[in-house]
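Just one protein chain is left out here, and the rest sit where they should.
And now, chain A:
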Amino acid sequence: MTAAPAATGTAIGMSGLTVRFTTRRSQTTALDDVSLDIEPGEFVTIVGPSGCGKSTLLKIVAGLVKPTSGDVSLLQRPVRGPQKEIGFVFQKAALLEWRGARANILLQAEMRGMDRAQAARRADELIEMTGLTGFEKALPHELSGGMQQRVALCRALLHSPPVLLMDEPFGALDALTREQMNAELHRIWRETGTTVVLVTHSIAEAVFLGTRVVVMSPRPGRIIRTFPVELPAHRDYAQVMSDPRFDRLATDLRGLLGSAAANH
């Protein structure tokens, strides 16, 4: 279990990740021996019930949480402390209230000390790509939830990170906006070739977006199974929904998640 996770070409390597929280009275195991290798360009979706440690897993990869034991590597370098080569999107858009959409996106550049002109060009590209044109100056409270999340996504993509980590990014959106955002994210992933790890509650979202779906058990979080998604690389939302392969996989996942919950 102590084997180095850095196989050649691995974007993210996790091996034997365990996280225990010790409170005064008891010890909780949030993650139990999680090992997973993710190749560059993959879109891995992680589904599991609430409290299975999915979010903690992302934070470990980002270097924001230290595992109790186990090894993580990002782009073949061991993770120690916060990582810069990533873009992070949370469930909440977490925008700065006092900045307009474009200024919020450019926060990424300012914090990193990136070249201004180049960052501005990239921001305009992203604004156009995500359909935020016309809202560059709008403050967060003037934007809908979906728009806010688009701004957060642009901010996470501004520095063209090789790895994008998303923690239930569309969980707070209504169903229609969510589908739309899924389609957009799929398109962006195809265009940028970024490695994406996305945590979600939604089986449909996991299957539609993922090239691989990882299913986790309730606390203590373990990986129960990993499913490759046998759908074309270029997906259309309506087509995928009516594809029998989608149905089969979604049913399998639902069954697996259901039995995992029932055993608990």
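Throughout what follows, contacts are C-beta pairs under 8 Å (C-beta built on N, C-alpha and C of every residue); 3 or more make two chains touch, one makes a residue touch a chain; residues count from 1.
The working rule: contacts and distances are computed from a predicted model.
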Open item on the list: Please identify the absent chain by the protein name in its UniProt record; candidates are "ABC transporter permease protein YtlD", "Glycolate oxidase", "Chemotaxis protein CheA" or "Sigma-70 family RNA polymerase sigma factor".
Closed with: "ABC transporter permease protein YtlD"
- [ ] Specify the residue from the set A:Asp37, A:Glu136 or A:Glu184 that touches the hidden chain.
- [x] A:Glu136
Task: Contact residue for the chain not shown (choose from A:Ala11, A:Ala62 or A:Ile105) - done: A:Ala62
Open item on the list: Under the stated touch rule, tell me which residues of chain A contact the chain that is not displayed.
Closed with: 59, 62-64, 82-84, 86, 88, 90, 92-98, 100-101, 107-108, 110-112, 134-148, 172-174, 177
